[in-house]
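After the structure tokens below, expect a handful of questions from me.
Shown here: the complex without one of its protein chains, the others still in place.
Per-chain residue numbering starts at 1, and chain names A, B, C, D and E are given in the order in which the chains are listed.
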Amino acid sequence: MTSNTILRPSPISATVDFAADGVQHGFLRLPYSRDDSAWGSVMIPISVIRNGFGPTALLTGGNHGDEYEGPIALFDLARALQAEDVKGRVIIVPAMNYPAFLSGARTSPIDKGNMNRSFPGRPDGTVTQKIADYFQRTLLPLADIVLDFHSGGRTLDFLPFCAAHILPDKDQEAKGFEFVEAFGAPYSMKMLEIDTVGMYDTAAEEMGKIFITTELGGGGTATAKSATIAKRGVMNVLKHAGIVDGIVEPQATRWLDMPDGDCFLFSEDAGLAEFVADLGETVNKGEVVARIHPVGRTGGVPVELRSKMTGILTARHFPGLIKPGDCAAVLAI
Amino acid sequence: MTSNTILRPSPISATVDFAADGVQHGFLRLPYSRDDSAWGSVMIPISVIRNGFGPTALLTGGNHGDEYEGPIALFDLARALQAEDVKGRVIIVPAMNYPAFLSGARTSPIDKGNMNRSFPGRPDGTVTQKIADYFQRTLLPLADIVLDFHSGGRTLDFLPFCAAHILPDKDQEAKGFEFVEAFGAPYSMKMLEIDTVGMYDTAAEEMGKIFITTELGGGGTATAKSATIAKRGVMNVLKHAGIVDGIVEPQATRWLDMPDGDCFLFSEDAGLAEFVADLGETVNKGEVVARIHPVGRTGGVPVELRSKMTGILTARHFPGLIKPGDCAAVLAI
Amino acid sequence: MTSNTILRPSPISATVDFAADGVQHGFLRLPYSRDDSAWGSVMIPISVIRNGFGPTALLTGGNHGDEYEGPIALFDLARALQAEDVKGRVIIVPAMNYPAFLSGARTSPIDKGNMNRSFPGRPDGTVTQKIADYFQRTLLPLADIVLDFHSGGRTLDFLPFCAAHILPDKDQEAKGFEFVEAFGAPYSMKMLEIDTVGMYDTAAEEMGKIFITTELGGGGTATAKSATIAKRGVMNVLKHAGIVDGIVEPQATRWLDMPDGDCFLFSEDAGLAEFVADLGETVNKGEVVARIHPVGRTGGVPVELRSKMTGILTARHFPGLIKPGDCAAVLAI
Amino acid sequence: MTSNTILRPSPISATVDFAADGVQHGFLRLPYSRDDSAWGSVMIPISVIRNGFGPTALLTGGNHGDEYEGPIALFDLARALQAEDVKGRVIIVPAMNYPAFLSGARTSPIDKGNMNRSFPGRPDGTVTQKIADYFQRTLLPLADIVLDFHSGGRTLDFLPFCAAHILPDKDQEAKGFEFVEAFGAPYSMKMLEIDTVGMYDTAAEEMGKIFITTELGGGGTATAKSATIAKRGVMNVLKHAGIVDGIVEPQATRWLDMPDGDCFLFSEDAGLAEFVADLGETVNKGEVVARIHPVGRTGGVPVELRSKMTGILTARHFPGLIKPGDCAAVLAI
Amino acid sequence: MTSNTILRPSPISATVDFAADGVQHGFLRLPYSRDDSAWGSVMIPISVIRNGFGPTALLTGGNHGDEYEGPIALFDLARALQAEDVKGRVIIVPAMNYPAFLSGARTSPIDKGNMNRSFPGRPDGTVTQKIADYFQRTLLPLADIVLDFHSGGRTLDFLPFCAAHILPDKDQEAKGFEFVEAFGAPYSMKMLEIDTVGMYDTAAEEMGKIFITTELGGGGTATAKSATIAKRGVMNVLKHAGIVDGIVEPQATRWLDMPDGDCFLFSEDAGLAEFVADLGETVNKGEVVARIHPVGRTGGVPVELRSKMTGILTARHFPGLIKPGDCAAVLAI
Partner (left out) sequence: MTSNTILRPSPISATVDFAADGVQHGFLRLPYSRDDSAWGSVMIPISVIRNGFGPTALLTGGNHGDEYEGPIALFDLARALQAEDVKGRVIIVPAMNYPAFLSGARTSPIDKGNMNRSFPGRPDGTVTQKIADYFQRTLLPLADIVLDFHSGGRTLDFLPFCAAHILPDKDQEAKGFEFVEAFGAPYSMKMLEIDTVGMYDTAAEEMGKIFITTELGGGGTATAKSATIAKRGVMNVLKHAGIVDGIVEPQATRWLDMPDGDCFLFSEDAGLAEFVADLGETVNKGEVVARIHPVGRTGGVPVELRSKMTGILTARHFPGLIKPGDCAAVLAI
């Protein structure tokens, strides 16, 4: 699809007015005809809190439907934030891939769409592509700063970090890292994305927007601790952006780096995963990170996954069983 | 079914000889005719390590298929333990409900059977009932001490504890608590079971066996930390039983008690669960433990679940979404 | 199961107090452990409206989960009825087979249980059997008069009628027909049940309760007209019972009778059902009621289903396609 | 896909000869390789009745698979119509989306394709797209007048009407309305389609064909009354076209109009739908059309859906339960 | 269930009269209420061909739904056999487990019931148990000689043989083997059943009936050759019984014996099954029968399954992939 293709209008209509002052709670309504509702729709909750002129923050969670720190922070913020607290505008979509979120899964139960691989989307595509297209052509252009919450989901677990991308435009990049610093997660990361195809991140960055993201835990749950990081982080971002008054709550953070492909350990075997190190622990090059026990019979020798570098265990496969091709562990320095 | 009913023989046959010395890795073979295998079987891995006369320990994991500390410790032990390490006999079934274990689920994908509600089982029942019957009539009678590993599974998370039941036979009870102490988990518990129908625990205890169990974490995963507790615990139990030589590795443990029904908090609402306290933290009576955010639209007020007692948060609902009737939290003192 | 079997207590606990005055909205909580909630429950909504002494009416809908006049009338009544409107007690369970109701299906998605074939139930049975057992041993004994709403569901459509059974106890029977008359549906029926195995009706009648039921439409929907019949009918019943003050709203009703097996027409063929008569129309013996068009190719001759008696078309198969063995039509006189 | 793209030939082959005189019953055979038939096909029944020269009518049902008046009228007509009854040609496809029709669903079980959003189709696309492409490139070009039967399907119910579109070519438009008048449904409608993407209607109209359609009921069934409207209507159309001799059976009809978006009422809530008005009744602006009862507990206040205009209730959501985003009601004037 | 339990009547009704002379084609109608047909039934085709007095043969196929020689021979016979061809009575049920047969599977899609493990059945049990009960209490008592067709189904393949059981009543046994000889399959077998629980065979034999069965191929198909064996065999049986006139068509047969458990080879591994011998070939003790290639990666060494006896390869696992616990091969001598 080339840039000069003329796209049909989005089938999505918003029940909120993005230009109006005040607090509005409404929906993005996406018509979706199907066997159990000929004239049905997907109704994606959205809030707009606006007060006069100022920057616009677009805050999103549920890009993957099984990651919960973002939705917790954003459903809570949408309810609590008053128009008078704000200068400019805050647009909140706590669950971008709302069908995935409702089913507690990474991807949409309707079309198996992975939202973060669906940009720029299509107005005549699948449900997930239609949502992506609406963000691409309607919501992102309204934004100055975009914060998109992620965690590991049901199948990965992460050390809590906030991140922005290394970008060609160094001014844009520097502003991103300032916002990461402001967010104040225990860890922070400068990411160099290799394969940017279909990402929301890239869509925002290519429009020149400041874009920050997070990984705040995982396993398909949230803890009091990880939810607190998310709730404090989003307020810090709004303060740093000047949308909410007050000073950023300062937090110590440790910057991490993932230099190359040696960071990743993949399993070639199916079995029962026994981790020998936990998240945040240092693993030396050549040491065992995990043992994969064969489960078809007792007495078998486990396969050892050994680290290809010295670093901190930053992410790991979460479920007790692992399959061939699964990423078992990620190290950072 | 009354006690004097004459039951047909179990359809399960073992490929190991329980009376033979040495290390044997084999199967419990349970014929299971079905659409994709007319003359198929369920093959449950089992190890028997025997060296002369002495007590028999029956060690089991995977009673629920999504609990991993037990299978990790037991697949590892089955491979490592040599006949010369042992005086007496160790019978290891790392995954009792093997079909459930293979599918990473609490219950069997074949019949939705919950193993721990299927005792005493039936030789002509479902696959899960046939396995229970084999434990009831063949394996349990061979045992002196039974250790059955549990964790929270995919939908619950627990503080790590080892436990035995309060029993009418106080001698049997006392021995159980000694083994719990020997196991050496960070927490220990004396449990008074209200509804014992169908439990493996009860089946063993009614035969006069010493029976201990655990809850060592949850969420459908295991950490290096929780696996270490399990591996050390099982060795301590074998040492305490005199089956393995050496002295029990002493561990500090904190004893917990769940006095009555006020320990349990159930959700009456569906929504997004935000916990305000984490496992191990003390919650005072009347304080909020979790908030259930409605997710159908933004702007809704979350329901607050408040503690009915002062205690330690000992277990919690794990997934990010919660449904009406789910146990949200358990407190202990 | 013989009458002198000692049953274990029901696992269901009510969050309402049946003996307390006032309006209570609560739940029947039925513990249900499963893969997606280890300590989950089924939560069946229930209301108790009580004011001093007087008779007890037990009002139920959703015995089959895809029949809607009952739930509409009863959710509405539960919300509207005040304690001061009542003398005695009204117990309302708008959706007996609540899992079936939530999924819009006749039977439970959990165990495919047909509630009206599950009585007297079992406390250690399936979810549906546990609900039946709770009605059998806890709710029915509290009642004097029982009104159980039915309609045709997604696969049948009925002329709207209220009914009671022909019973051996003629006093009990007469009272039942008085209540049917009071209900005031457009049609009324005296039913002689051939196969009473597992029915809620029979369970109530065998305890000597007055039991009336309805068929008020079908197709898996309700109309303004059919909902009105249900709402008026239940108020008339409460008035006739003396629980609510006021006089029964008089309605013309036509009594129908289904004398023998000739009332029923079954299809032996699969195809597209074309009805030649509509509900309420008179069909003469030997006339075509429906034609079953073969759909595998065009040009085929439809099979004609002809009436075995002269009568009113009282019920019909609802979906456009019909299968061998489906009841196509029911006539009454 | 631009108009000058050269498309590969359709993979569909017809077993009938469109140019031959006489009555032929055959198939459109669409090769469909799949797990359960490597060299399988979809076989779509078709009839061609031709007698010399004259106009061609293309008659279709089952565009959506759960709408039955069209298939009843057309399977019946295909069987009954003789070559000597005809001057010109009648092509009958009683079930366009035959896989959907066989499964009693709106969309195809193979690819979830909605036939009426799949035009112009693709010869190398999904099964539904291949059928659309065959109509687009083979059947529509043969036709002078196209009658496509619709009803509400399992999830909507309609007042019975015949309709044609408001078109830029006023001569084409006028002829369409004449055919609507001739069809003789109780209601008639002039439709202004907003979103015509993918519609069969548009495909036909863009080729300059006269195209009429219907909505004749719904709920996934047909009544004797609605089937009669369809059967009489199609004969009237053939007479009006001069293909069948005889005069059009005159019927009173009432013309309806849907002026703007205020015609539609959508539900933002899930619950039990209680309609306060039935199809054909007049509802005043601001009046309640339906109440959505919450079903998670008793005692909740229903949400009221109020009319945004004064009009006749022309269509409604059919199933007893409603979901957020479902169209609850349509009014016309 | 003890023999003196009083069972309720079967819910199944036959549309044929077993006592009437002539040819009748009808159904066993079993009411089966379910979500897609509230008042639906299972309709099992049955034929009765009777002419005066004489013995009764009960001929059945489709005991397992994916075995085809029986249904082919019996649908064909039912159509072809005339009353005047017969002295006595022939009852034909070409597909006992009719729901399984329609879905091409071993067991019933309704309840996963394996018909040949469901006897004596229950009138209030599952659909499969209700069918078994009808055979147990209604059809078997009518029969003198019972022929039940089997083959290997989709997952096994057999040398074609006819068989009867070694029985305590040697007269009954001898008659059985005479009928096997008369059937005239290429192979014949005297079977000693170890586990007779739930078998149709046993049900018939315990009533003193002559019972013969077959295994005539497998893989979920039939060949011209195997169908011919079945068609000739059933006619030979009817002739030998004196029900049909004429002399038994003599066939050479080879008697086989399966002396003990060494006949069976089970796989303990999953993989790709490469057979080294084909059905009918002789395998010496210790020779490789099949190699199981691991498929997770290339380069792995296949597991060899070696014969525990010298014999003829009589049955084998059919699908290309094999699972732990599957029976790989059966040898006979």
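In this section, a residue touches a chain if its C-beta (ideal position, glycine included) is under 8 Å from a C-beta of that chain, and two chains touch if they have at least 3 such contacts.
Everything quoted here is computed from the prediction, not taken from an experiment.
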Touch partners, limited to displayed chains, of the chain removed from view: A, C, D, E
Which residue of E:Asp35, E:Asp66 or E:Glu181 touches the chain not shown here: E:Asp66
Residue touching the undisplayed chain, where the options are A:Ser10, A:Thr155, A:Ser188 or A:Thr253: A:Thr155
Touching the absent chain when the full complex is considered, from D:Gly40, D:Pro141, D:Pro259 or D:Gly286: D:Gly40
Touch list for chain C against the chain that is not drawn: 268-270, 296-297, 324
Absent chain, residues of chain A that touch it: 64, 66, 105-107, 112, 114, 117, 152-156, 195, 197, 266, 268, 319, 323-327
Chain D, residues in touch with the chain not shown (by the definition above): 8, 11, 27, 29-30, 32-43, 124
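Convention: only the chains that are shown with their structure count from here on.
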Touching both chain A and chain E (chains): B
Chain copies touching (chain C, chain D) - same or different residues, decided at half shared: same
Centrality ranking, top chain (CA atoms only): C
Residues within chain C bordering two or more other chains: 27, 66, 319
Pairwise chain contacts under the document criterion: A-B, A-D, A-E, B-C, B-D, B-E, C-D, C-E
